[in-house]
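The other protein chains are all here in position, but one chain of the complex has been omitted.
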Amino acid sequence: MSDWLERSYMARLGVAKGREGRRHQLDRERQGAFHYVYGPYAEPVLTIDPGDIVVAETEDAFGGAIRSERDLPSAVLNMPFVNPQCGPIRIEGAKKGDVVAVRILDIEPRGPQPVGTTALIPEFGGLVATPVTAMLNRPLPERVKKMAVTREGVVFNERITLPYEPFIGTLGVSPEIEAISSLTPDYYGGNMDLPDMGPGAIAYFPVQHEGAFLYVGDCHGTQGDGELCGVAVEIPSTTTLHVDLIKGWPIHWPRLENERFIMSIGSARPMEDAARIAYRDLVRWLVADYGFEESEAYFLLTQAGRVRLGNMVDPKYTLGASLLKAYLE
Amino acid sequence: MSDWLERSYMARLGVAKGREGRRHQLDRERQGAFHYVYGPYAEPVLTIDPGDIVVAETEDAFGGAIRSERDLPSAVLNMPFVNPQCGPIRIEGAKKGDVVAVRILDIEPRGPQPVGTTALIPEFGGLVATPVTAMLNRPLPERVKKMAVTREGVVFNERITLPYEPFIGTLGVSPEIEAISSLTPDYYGGNMDLPDMGPGAIAYFPVQHEGAFLYVGDCHGTQGDGELCGVAVEIPSTTTLHVDLIKGWPIHWPRLENERFIMSIGSARPMEDAARIAYRDLVRWLVADYGFEESEAYFLLTQAGRVRLGNMVDPKYTLGASLLKAYLE
Amino acid sequence: MSDWLERSYMARLGVAKGREGRRHQLDRERQGAFHYVYGPYAEPVLTIDPGDIVVAETEDAFGGAIRSERDLPSAVLNMPFVNPQCGPIRIEGAKKGDVVAVRILDIEPRGPQPVGTTALIPEFGGLVATPVTAMLNRPLPERVKKMAVTREGVVFNERITLPYEPFIGTLGVSPEIEAISSLTPDYYGGNMDLPDMGPGAIAYFPVQHEGAFLYVGDCHGTQGDGELCGVAVEIPSTTTLHVDLIKGWPIHWPRLENERFIMSIGSARPMEDAARIAYRDLVRWLVADYGFEESEAYFLLTQAGRVRLGNMVDPKYTLGASLLKAYLE
Partner (left out) sequence: MSDWLERSYMARLGVAKGREGRRHQLDRERQGAFHYVYGPYAEPVLTIDPGDIVVAETEDAFGGAIRSERDLPSAVLNMPFVNPQCGPIRIEGAKKGDVVAVRILDIEPRGPQPVGTTALIPEFGGLVATPVTAMLNRPLPERVKKMAVTREGVVFNERITLPYEPFIGTLGVSPEIEAISSLTPDYYGGNMDLPDMGPGAIAYFPVQHEGAFLYVGDCHGTQGDGELCGVAVEIPSTTTLHVDLIKGWPIHWPRLENERFIMSIGSARPMEDAARIAYRDLVRWLVADYGFEESEAYFLLTQAGRVRLGNMVDPKYTLGASLLKAYLE
């Protein structure tokens, strides 16, 4: 285990202390029907112990329905059955008030090339009128773009190949009594579309329901800040997660750490509320765990905080506020 | 049937043509456990035919837990188990694409006086920082205020008695696959907290799920625009609804009519999006049903539209946009 | 003087005690060039004493440039020279910390019929993408609609005549050092587009600059809540104002009273901030002038406050929060 992993919250506070337990294959057969809500009403497809590893075969956000650039979203998608999720995975011993730690080990594209899909979907996206930011302007024309995606890169077009910087678009635990669309991000995780949620990161989600009920899906080969048109480089994947359980850590929103920084994640509309949630949580984190007086934490983030815009297209916008660990030692 | 009722959408398009069918008592015993989400996962407590009447005994938003001004919300409430709902009521024949029409016949306060409750709840309300509009300011002190509520009025204090203008705070149908907190309003209805939703109004909700699954709760003795502190004059009630079903009316958000106006209802954040939703729907309504050309409808609402702010405190803000029927004849 | 006028803030606190002084004609010749900003850098066209009456000949928001339905805004308007204002009117003795009281006595349409104009202007309006709510959708087609406007009504079309309910769209005082477009509303008044600002109302504006520098323009023959497409029934007018000065009333946003209610007016984006401003000011008004304890005022507005949406189209949205005077006696 590398140095920073040993000092991570997962390793220090987790029931399994960062050690790797059994390995579970969550392939399509094991999964059976996919889920389109984050909720407590589905039967777990898997029960794991803290420390276990899950290898999940995720579908892309369209459930594979867009096979070529001629498959228009309005023709092949059947709302609200989009953004299929693997899970729920029951974590033994998880109770409300605990935290699930998810270390993202790997994300590998899965399926025939070109395996990546982006699209202009009518009334969806950050620069168009939508059913909620409702306007009388006519929608843009639909369009699908397929891209080859390998570990070597995302072939955007003949001139441009983007680096392969994969992450999980939708990840989190079940609300206590709600079942929320997998298109929505919120305090329990969900469709955050935050590029930091990739290999090398550990994400933390506050458990709301007995067993936690972890869901995962919607991997992206890469994505810009904000996921501007609403559709990243959507890929089916084989995603490997190391899952642990932290008992009694009273967090209220998702958090994340990697080798370089700690991050609080907020999701809300308008966007400033997502920023307020994230930064307030980070202030409180500095106070609770790093000995800062509140105004000193507020000052430090004013001078050294960093913001990553996850999405500006989903039912709630997502934004992560972070601070370098270098300032916390 | 009065003139306007005969010409209402309910009477013209409803399966029961505005005629009253059987009467169902939905008392506490029949209800059993209350529900705290609008969703398809609960068993119906009642199945009715279009045209039937339901007499529901609703709890107040606190489930009766605040019995005196000494019962502080933070001590007696158990989140997320607030805003208990009666139902779901299954409506025979209702399918996705249909519309449930709910004529509100009567709302009567129920229980020992002073039966009305308002309160300052920490981190909740329109003029305070909340978990979402997250700030570092300290919360206001908690406070509970009880008020006598009868058909004669709401006794606010010794000097001020407000008129009894009751309405249903939370009313609507189930989402298709989501189960959403009864604190939230959205396209299916829910916690709109819109004062027009009272006796004399007919509300229309787009069916998402087979059987519609109607829920009702959270009656208010009166309320100002916006429900400013987040808690109206909350009362338990005996509420009488006349329910019909309109087949194949493609509406996307709740609508309402009464003797004087037609109204479209939007719920969203930020508040301007709620206004956009409501007004765009009203434009489209004028075009679809009243022969207006789109720009002419847009012009007419610019000069004669009216806006009612329901709530500025719930997870989504609610706003109704209306036009007098006088301009539509 | 009628009863309510005698008890108005203007009559009780004004330097002129509500008495009418000299009468000033502010016709086009006297005005000379119109102004397109609210600011302290223009020379006063008139200096008046508290109590004086001003009869101003206002232009419509287009400076009369749209003479027929064939005059498209994009062809005849020259941004930023729209919404021409009469003034500034210097009020003798006015200093920062004082308040200008403006009683609106009359608004009369002026000019050849059809004298009213509304229009769809590209990238402007409440239901279209704009330069600020920036989108990639194409604009709607431009369109102009002219309407006859008399004291008898606004002839919207052959079937619909709307009541003549005139008001002043843009009214207020100069900021201290800023000069702000007459298209914008803010703490000093400006382009509020609030229908309550009509005959029978007294408006109060916090003085920021020596002499106050009152501006007025942009009268409307009628308007719906929100001024949906961005252009009300724009008319040139002869507008009669009774102006007084209240020394040392520390208000921070425009206020208004009429026979029935008192109102606080907020302008901001997003819209909920306009609502917060208005309602917070009204809470503080109840505490300062009517003996309410803060939480009691907050409760009362929760149950009895009313909201009027002025505009949802200008650089800041405007919203008035009001309470019936009946509850304040």
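The letters A, B and C name the chains in turn, as written, and every chain counts its residues from 1.
Simple rule for what comes next: a contact is a pair of C-beta atoms (placed from the backbone, for glycine too) under 8 Å apart; a residue touches a chain by one contact, two chains touch by 3 or more.
Here the structure is a predicted model, which is why all the values come from computation and not from measurement.
Novice: Sort through C:P50, C:G125, C:P270 or C:G320 and give me the one touching the missing partner chain.
Specialist: Reading the full complex, the residue touching the unseen chain is C:P270.
Novice: Can you tell me which of B:P270, B:G305 or B:G320 touches the chain that was removed from the display?
Specialist: Touching the chain that is not displayed is residue B:P270.
Novice: Which listed residue (C:I104, C:M135, C:V149 or C:M192) would be found touching the missing chain in the intact complex?
Specialist: If we include the chain that is not displayed, C:M135 is the one touching it.
Novice: Which of C:I48, C:L120, C:V283 or C:V307 touches the chain that is not shown?
Specialist: Of the listed residues, the one touching the omitted chain is C:V283.
Novice: In the full complex, which residues of chain B touch the absent chain?
Specialist: Those residues of chain B that touch the unshown chain are 127-129, 133-140, 270.
Novice: What residue numbers in chain A mark contact with the hidden partner chain?
Specialist: For chain A, the residues touching the absent chain are 118, 120, 125-127, 140-141, 143, 145, 154, 156-157, 160, 162, 222-233, 269-272, 275-276, 279-280, 283, 295-296, 298-309, 312, 317, 321, 327.
Novice: Which parts of chain C face the unshown chain closely enough to count as touching?
Specialist: Touch set of chain C with respect to the missing chain: 36-37, 39, 41, 80-81, 131-136, 176-181, 252, 266, 268-270, 273, 276-277, 279-281, 283, 294, 298.
Methods note: only the chains that are shown with their structure count from here on.
Novice: What are the two chains with the most C-beta pairs touching?
Specialist: Greatest count of contact pairs is found between chains B-C.
Novice: Quick one: report the Å distance separating chain A from chain C, using the average Cα coordinate of each chain.
Specialist: 48
Novice: Which parts of chain C, given as residue numbers and ranges, touch two or more other chains?
Specialist: Only 127, 140, 270 qualify.
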